Structures are given as structure tokens and as C-alpha cells.
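Omission of a single protein chain aside, the complex is shown with its protein chains in their original locations.
Moving on to subunit A:
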Amino acid sequence: MMDAIAPPVESEPDLTAIAADAAGEHAVGRPTVYVYEAPVRICHWVNAFSIIILMVTGFLIGTPLPAVEGEASANFVMGYMRFAHFAAGQVLAVFFLARILWAFTGNHHSRQIFYLPVHRRQFWKEVWHEIRWYAFLERQPKMYVGHNPLAQTAMFTGFTLFVTFMIVTGFALYSEGEGIDSWQHKLFGWVFSIWPNSQDVHTWHHLGMWALVVFVMVHIYAAIREDIMSRQSIISSMISGERQFRD
């Protein structure tokens, strides 16, 4: 299911887009494809906001703000911070799980971020082409209805793998407070068989956060850049679900 098409027409051009205005001038007909179904979009934005909250609160839990004055009983700064972190973490976990379930029922684009067709030569060829495009060695980008192969690779590692790692280590750390009889410990306690000292799990959870920061930076940059450069809608597609090809 490589979606490479150049020029890109998977479905019929959207004819309603071609209409004449009062002056009788025709608008340009632009082919549009429905790519991201509603659950995919909802998951995308909920996960995005959860991850932002998790990054900010997570960093402030590791490096707390300067001490607040007054009675301990009158303040709950770290408590709220941790609450926000745990709540956002559970929201992320639920919507990540929902996203996985949707991959079974959704269209084939909804499955793209969960696997890499590493056994296909064509896949690697197109990854190479995308790398050349980003290295300014190709004049024209290929167009894809879904993710391009390089983007698919980035989504699979940067999102699917990293977020899975963060959810697993996150719940393992959370289980420390919930106690060894909690379901969190029963499900994720095995993490402490790999790293017996919880300090190591903390270290990896920190590194995972920074890996996600890097992913988010590249993800947002690539989305904006491709929106401008590759003549297809990227950012608005995650809102409307439709991908528009501009030439």
C-alpha cells in the first residue's frame, strides 16, 4: 500500500470544487482525497495536547519551580503538577489504545503509523528519494495520499515506539506510588526486572521525553514545510481529514 502517485489522483477529482463565479471565470479544480477519518483526527489532537502537558509538567516535576512560601498545608504546587501529569498520561494511554483499535477498523491510512514495510525494496527506494528531497537534491517531491515513506518511518519510531515506551515506563513509575498490589504494578512491574533501580527507569523516562521533544520539533517543521513546498495540504488535512493536491 504505497500511496505513491504522481500526479496524485486516487479518487475522482472533486467536481463541486469547480464552479464558475459571477465573472464566468472558473476556479481551479483541485483533486481532494479523504485520508484521515474523524477518530484519527480526534486521537491526533488529544494526543498532541496530552503530550504537550506531559512534557511541561514532566519537566517541572524533574526540575521544580523555586520554593513557595507559607504553610505546607496551604500549598499543593507539586501535587497539582503531578496530578496534571498523571491525568494527561492516562488520557494519552487511553487515546493511544483507542488509536490502535481504530487501526483495525479504519481505512488503510489509519494503519500506516503502526508498521514499516521494511521487506519491500520499493519502500527503501522511496525513503531514499525523500531523503534526497530533504537534502535539496531533488527538484520535485513525490506526492502521497497518506504519509510518505520517510514520514511513515518517522511516525512509526518517533510516535508509535517512543510513546509506547513512555506509556510503559510511565505506568511502571506510577505503580511505585500505587503499590505492588496495584494493577499498574501487575501490568508494568516487569520494567523493574530490566532496571532494578527505579532511578534508571527515571533516567530513561527523561531521555524518552527529550526524544519526543525532538520528534515534535521535526514533525511540526516537516508538516509546515511540506504544506508549502510539496503542493499538498498537510496541516488542514489533520483538521478536515481531506488532502488537497494543489497542482
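As a convention for this text, a residue touches a chain if its C-beta (ideal position, glycine included) is under 8 Å from a C-beta of that chain, and two chains touch if they have at least 3 such contacts; residues count from 1.
The rule we apply is simple: contacts and distances are computed from a predicted model.
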- prompt: Just by its UniProt name, which of "Chemotaxis protein CheW", "Acyl-CoA synthetase (AMP-forming)/AMP-acid ligase II", "3-isopropylmalate dehydratase" or "Uptake hydrogenase small subunit" is the chain not shown in this complex?
  reply: "Uptake hydrogenase small subunit"
Touch criterion as defined above, residue of A:115, A:128 or A:221 at the omitted chain: A:221
Statement: Residue list for subunit A contacting the dropped chain reads 62-68, 71-79, 81, 134, 136, 139, 176-177, 179-180, 189-190, 192-193, 196-200, 202-204, 206-207, 209-211, 213-214, 217-218, 221, 225, 229
